[in-house]
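Moving on, here comes chain A:
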Amino acid sequence: MRLIEEFQHRDKVFDFMMPNTSPALDVGQGYLLYLEDISVSFDGFKAINKLNLYINEGELRCIIGPNGAGKTTMMDIITGKTRPDEGSAWFGQKINLLEMSEPEIAQAGIGRKFQKPTVFEQQTVFANLELAMTGPKGVFTTLMAKLSSSQLDHIDHVLGQIGLKQQRNLLAGALSHGQKQWLEIGMLLMQNPKLLLVDEPVAGMTHQEMDRTGELLTSLAGEHTVILVEHDMDFVRSLANQVTVLHQGSVLAEGTMDQVQSDDKVVQVYLGE
Partner candidate 1 sequence: MTTHPQMYEGIFNKSTIRFLTVLIVVALAVPLLNALDSSNPLHVSTYTMTLMGKYLCYALLAVAVDLVWGYLGILSLGHAAFFALGGYAMGMYLMRQIGDRGVYGDPLLPDFMVFLNWQELPWFWYGFDQFWFAALMIVLVPGLLAFVFGWLAFRSRVTGVYLSIITQALTYALLLAFFRNEMGFGGNNGLTDFKDILGFDLQSDATRMALYVASAIALGLGYIACRMIVTSRLGRVAVAIRDAEARTRFIGYKVENVKLFIFVVSAVLAGVAGALYVPQVGIINPSEFSPLNSIELVVWVALGGRATLYGAVVGAVAVNYAKTYLTAAMPEIWLFSLGAMFVLVTLFLPKGVMGILQRERPDNDDSDGNNLDNGNDLDNCGVKA
Partner candidate 2 sequence: MNLKKLMLAAAIAGSMSAGSVMADEDTIKVGVLHSLSGTMAISETTLKDTMLMLIDEQNKKGGLLGKKLEAVVVDPASNWPLFAEKARELIEKKDVDAVFGCWTSVSRKSVLPVFEELDSLLFYPVQYEGEESSKNVFYTGAAPNQQAIPAVDYLMDQGVKRWVLAGTDYVYPRTTNKILEAYLKDKGVPASDIMINYTPFGHSDWQSIVSDIKKFGSKGKKTAVVSTINGDANVPFYKELGNQGISADEIPVVAFSVGEEELSGIDTKPLVGHLAAWNYFMSVESDVNEEFIEAWHAFIKDEDRVTNDPMEAHYIGFNMWVEAVKKAGTTDPSVVGDALIGVAVPNLTGGYSAMMPNHHITKPVLIGEIQDDGQFETVWKTSGLVAGDAWSDFLPGSKDLISDWRAPLSCGNYNVKTSKCSGQNY
């Protein structure tokens, strides 16, 4: 089928152009992510309003804010799920996120963990990780894909990291809530992205689980840049150095936890209540 081959072709080209962290990615200025004057409104309601956000490479940034502050929307914009009405979003100096589709952004090196844990419930833990694994993801490469031993090791390593070695052959659907959260983080690790967006990873977790998750995330920071959206203050304090407070779609305050907490605006709109 000529046509099929054509688009197979297009795929190959595309794979070659976009490995998991794009060569175009240039973090010369030390900034990994620029969001400038981003605004988006859903039928009238301004979810994001002139949002400016700069993330340094390797930092672990916590985003807090009351419900409806636009945290999740912001993530949607970064990952290409939502298109802003105005403003610009750059990944490094060269990659314009607003021109890319979700898969392209993912391939460029931005991974995302959802608020509600979403894993492929009908497939084994192992399969979940394998699917997430970094590397070319074109149709035909995927069709022909075989697991190399190094890749196997990588998967096993991650299984270890997220503590699901025993469950590797279980269907993901059978995992507990917490385990699913970890599995999803594990999938992020497999993707080995430059930037991780983590949305409320400890929601509904027991304390032990929380601690493990905390360790996981801190261990990630450094080689990966992490943006963490979280409600749980203690948890945030336990790991973050830099905190950004969102309110009504724009940045209300930025700084360390203590600075933020002492900021009366913040106290007023958020911690106060």
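In this text, a residue touches a chain if its C-beta (ideal position, glycine included) is under 8 Å from a C-beta of that chain, and two chains touch if they have at least 3 such contacts; residues count from 1.
Candidate selection criterion: all candidates are chains of the complex that A comes from, given by their letters.
On a predicted model such as this, the values are computed, not experimentally measured, just so you know.
Visitor: Among 1 or 2, which chain makes contact with chain A in the assembled complex?
Guide: Candidate 1 is the one in contact with chain A.
Visitor: Candidate 1 touches which residues of chain A in the complex?
Guide: 1, 3-4, 7, 11, 14, 20, 72, 76, 79, 81, 101-103, 106-107, 111-112, 114-116, 118-124, 126-127, 130-132, 137-139, 142-145, 147, 152, 156, 168-169, 171, 187, 191, 199
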